[in-house]
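Some chains have been omitted; the remaining ones sit where they do in the full complex.
The letters A and B name the chains in turn, as written, and every chain counts its residues from 1.
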Amino acid sequence: MSGGYGHSFALMRAQAEGPWQDYTRHGFVEGLKDGSLPREAFLHYLRQDYVFLTHFSRAWALAVVKSETHAEMLAAVGTVNALVAEEMQLHIGICEAEGISQDALFATAERAENLAYTRFVLEAGYSGDLLDLLAALAPCVMGYGEIGTRLAAEATSDTYADWINTYAGADYQEACAAVGVLMDTALTRRLGVEFTTSPRWARLCQTFRTATELEVGFWQMGLTP
Amino acid sequence: MSGGYGHSFALMRAQAEGPWQDYTRHGFVEGLKDGSLPREAFLHYLRQDYVFLTHFSRAWALAVVKSETHAEMLAAVGTVNALVAEEMQLHIGICEAEGISQDALFATAERAENLAYTRFVLEAGYSGDLLDLLAALAPCVMGYGEIGTRLAAEATSDTYADWINTYAGADYQEACAAVGVLMDTALTRRLGVEFTTSPRWARLCQTFRTATELEVGFWQMGLTP
């Protein structure tokens, strides 16, 4: 299913199989699929996700800073744009339609599960190189792509169709594919074609796994407004 | 009680009164005082705290990087030394005496509540200046100083006397006082004598408060091995 997101992602995902299932098939996700997720939980999640996207965008901007080639820079800049200029605006729009003002949205108090995740990603990027950062960024990007694709096929309710279609849509899927290419080329550039034989590979897989576990915590937080 | 830790610390602590009480009078702390804390919880805490100290030492090293004067550098270097060369060795010693080998200690799996705290501190330091970093570092340093002093006076059991005496002792109390001086001088240097009138003050207090809340989460984690 995730073959379209590149070689290294598929390998990292396989190494984190347990947490990956917990994340992509979490109760929150199943509630989006059959429409049983309470509206209150969804809006609580959206508000937290707005705060999340603020820091996640900063982390993608850090990927530009940590780039070594013009191609790496272009790929990372494209993602920052999509996040800051589009996805965050989308959240503002949905929230306003639900009666949550921009001021209220911006004033959302950050939950500990949210904070833990974004600070982990940013710190991985600051302390390491582009590879450490990408390993921490990938689970969110690709996981949502995988969830969107599956729910577009399996959803039994229209309640959260807008959300599902955003992540199942061509634009988002192309962004996932581009990040997959970036990961593969960045790994090859730094560790060689046989990057899984590098001593760093196990630590990069661990970073990917930890970020996946933090995604599970984020969904769990979403269920408890 | 905390007058000895400087002016700015006393002000920040007062702004975070609720979480500060939750932190310094947590059930874990009371269990250290009366000896009712299960040994298993204490050793679990010690192992997590070793992982914590690794990242906390890195954060203090970042304070050296972010220093603007020789005096700031000397103060931060002193703390890094105390942490890396002494406090971490102490944990290694206690754990070995309890039959936990260095290898086992180093292999401790980091809990989410632990990770959340240290990555928050490090990211605050990387993204901000020395003031942002010190506001995130202070609750751990001074909180343990305050807990140690109180428990040395109030403890009704000798079970955790070694732990209590470490933080109540002159060396640790002097370290707290030195950090208090560093905070006061760093704030004055950057924001002026009337630093509480700066727009940054409220955000620095928020950083201090969040770090305090993450301390509460750390104790809570300590109770659930």
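As a working rule, contacts are C-beta pairs under 8 Å (C-beta built on N, C-alpha and C of every residue); 3 or more make two chains touch, one makes a residue touch a chain.
Note that the structure is predicted; figures quoted are calculated from it, not measured.
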**Report entry** Complete complex - number of sequence copies, 2 represented
**Finding:** 4
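The working rule: only the chains that are shown with their structure count from here on.
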Query raised in the report: Roughly how far is chain A from chain B, going centre to centre by Cα mean, in whole Å?
Result: 32
Query raised in the report: Considering the complex alone, what residue numbers of chain A touch chain B?
Result: 58, 112-113, 115-116, 119-120, 122-123, 126-127, 210, 213-214, 217
